[in-house]
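Shown here: the complex without one of its protein chains, the others still in place.
Letters A, B and C mark the chains in the order given here, with residues in each chain numbered from 1 onward.
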Amino acid sequence: MSYGATFPAWRAAAGPAWDAYTRHAFVAGLGRGDLPRVAYLHYLRQDYVFLVHFSRAWALAATKCDNIEDMRLCAATLHALIDDEMRLHVATCAAEGLDEATLFATQEAPATLAYTRYVLDAGHAGDLLDLLAALAPCVLGYGEIGARLLAEAGETPYRDWIETYGGPGYQDLCTRVGGLIDGAVARRLGPGMQDSPRWASLCDRFATATRLEVGFWDMGLRP
Amino acid sequence: MSYGATFPAWRAAAGPAWDAYTRHAFVAGLGRGDLPRVAYLHYLRQDYVFLVHFSRAWALAATKCDNIEDMRLCAATLHALIDDEMRLHVATCAAEGLDEATLFATQEAPATLAYTRYVLDAGHAGDLLDLLAALAPCVLGYGEIGARLLAEAGETPYRDWIETYGGPGYQDLCTRVGGLIDGAVARRLGPGMQDSPRWASLCDRFATATRLEVGFWDMGLRP
Amino acid sequence: MSYGATFPAWRAAAGPAWDAYTRHAFVAGLGRGDLPRVAYLHYLRQDYVFLVHFSRAWALAATKCDNIEDMRLCAATLHALIDDEMRLHVATCAAEGLDEATLFATQEAPATLAYTRYVLDAGHAGDLLDLLAALAPCVLGYGEIGARLLAEAGETPYRDWIETYGGPGYQDLCTRVGGLIDGAVARRLGPGMQDSPRWASLCDRFATATRLEVGFWDMGLRP
Partner (left out) sequence: MSYGATFPAWRAAAGPAWDAYTRHAFVAGLGRGDLPRVAYLHYLRQDYVFLVHFSRAWALAATKCDNIEDMRLCAATLHALIDDEMRLHVATCAAEGLDEATLFATQEAPATLAYTRYVLDAGHAGDLLDLLAALAPCVLGYGEIGARLLAEAGETPYRDWIETYGGPGYQDLCTRVGGLIDGAVARRLGPGMQDSPRWASLCDRFATATRLEVGFWDMGLRP
């Protein structure tokens, strides 16, 4: 999955951390189906709270756009997160007897706090592009994982997770977010993006968020 | 129109500024139909840019909520603004030969800058309730004006404006925003809101935004 | 006065608005001494409130730096504004019977609201460089005006104003702020700053703030 021109360059610059994230033992367990249910539910509760703050970050992005198309895409992504993607979490947890208010009140693990607040701060410290570099590993990495597992995975109780991220709705969102990033790069760095004095710090944002994804999966495996 | 319990109290505290806004000569001209077309189009272009920044303020509100229902309502309001309400502006200006990119690039009048940036700063300086007090005069005042004109106005070339704000979609939004405000008051000030040490500064936020509305209509009359 | 390499380029791009600001009738009146006292005091009260929000903007800048030297300079500028520059306003108004709490509570003119909140929003919408482009006209323009009036003006009751901005303390601050801007440009745009896709929008930030300065002087002349 390339999702545009910038994402593959950031992914390459992240080095082995990218595979540590997208081929993590937690991901393998989702695909093979042998991830313990208790780990999955622990992850899902933290991921719900993660998505609350990730939605806040997309809302923040909508405040930092310089054209109406980008604003509409950020607003649509916010909508997709809090009205669609979270449905998976709410429905699965409801089947376990947890209602949404309880989910919302979940005490955040340090890994959840570190990742979500780092992304929000990237937006407050910098411009739209700094924020997008911190948002990209989660949005597009889940797209990459979902597409791969959809193609490869056999029987698994986690098929609804795989279809949420591997399915056409989420894949289309990834393509549009990739285009948003490419446009933000073009309007700020120009054609030779890798020669920009900002390139290293953007790669660093992306790599830090990628490491925080690894920490999030690690946390998921320790219910 | 009461739209809940807090709005009428803020409106009363704003004193004569409220009528100066909601019964402004510009409003009367919309209802009677004798507002000069050139003034209307001048207003509409500035109001488009106003709505861009007002949408940013609703996105900011979504970053400042403490429960998921409020986040969903802020996201829905953002959506209503940039995907529905702006359609009136885009369609009317398109009929005059102005496309949306040109609209977006409109140079902002000082009255537009003052109002929009004051609202955004209310959110950055304070919490959700400070922001809502600055957002309320526009959202709910337009609801009040729209409902009155829909009931009272006869033939007027500005019927599409009146129906946009007086119609059931916008009125329902106002009712929901009124409930959002009442909930935010309950969770921050408690039952005796007018005895809270914050009450005066919230009324001041509301009154300042109301005065800035008057300045915005004044600007509209000077194309 | 050049105060570095970026400021002269932004000033040139602002065109005639720059002279409309720095050679405004209000400025001429300060130098010749025939500015009505009532206009000066009206300006000074609004300028005190302006400086409150301008200090907030420098504090915001301190949250957006990527190195410790820049943070220290932003903190030092914040200190210079609220502990030194405001002393002129407080002392002059005290001699007129206005204490600082009354000054702080001054109702802001629309021109004050528009300018200060525009600058703050430039920081929230963008990165440090976007904010600096909006801060530059005031900081460095006052340095330019102060230096010129100090060299040219004869007898005038506004000598303390002229010495505040023309004196070595403020001029040194301007030189350091000019260096801060040049560094921020180097680390974000690289050597060919005027070829960057961001150049036009930075010039637009600077030009908008310059126009808002003109509006602020206009307001000063209408007590």
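Before moving on, here are some points about what is shown:
Operating definition for what follows: a contact is a pair of C-beta atoms (placed from the backbone, for glycine too) under 8 Å apart; a residue touches a chain by one contact, two chains touch by 3 or more.
Since we're looking at a predicted model, the values are computed, not measured.
Taking the full assembly into account, the omitted chain touches A, B, C. One of A:Ala5, A:Ala39, A:Val90 or A:Ala114 touches the chain omitted from the figure, and that residue is A:Ala114. Across C:Ala20, C:Ala62, C:Ala186 or C:Leu221, the single residue that touches the chain missing here is C:Ala62.
Between the chain not shown and the residues B:Thr6, B:Thr63, B:Thr116 or B:Gln171, the one that touches is B:Thr63. Within the full complex, the residue among B:Ser2, B:Thr102 or B:Ser201 touching the omitted chain is B:Ser201.
As for the chain not pictured, it touches chain C at residues 52, 55-57, 59-60, 62-63, 67-68, 71-72, 74-75, 78-79, 82-83, 100, 104, 120. One chain is missing from the display, and on chain A it is touched by residues 56, 108, 110-111, 113-114, 117-118, 120-121, 124-125, 212, 215. Residues of chain B in touch with the missing chain: 63-64, 66, 124-128, 130, 186-190, 195-198, 201.
The criterion applied here is as follows: only the chains that are shown with their structure count from here on.
Taken over every residue number at the interface, the positions common to chain A and chain C amount to over half, indicating a same-residue contact.
Relative orientation of chain B and chain C, expressed as the C-alpha superposition rotation angle, is 180° to the nearest 5. Each chain gets one centre point, the mean of its Cα atoms, and the points for chain A and chain C are 41 Å apart.
In chain A, the positions touching at least two other chains are 63.
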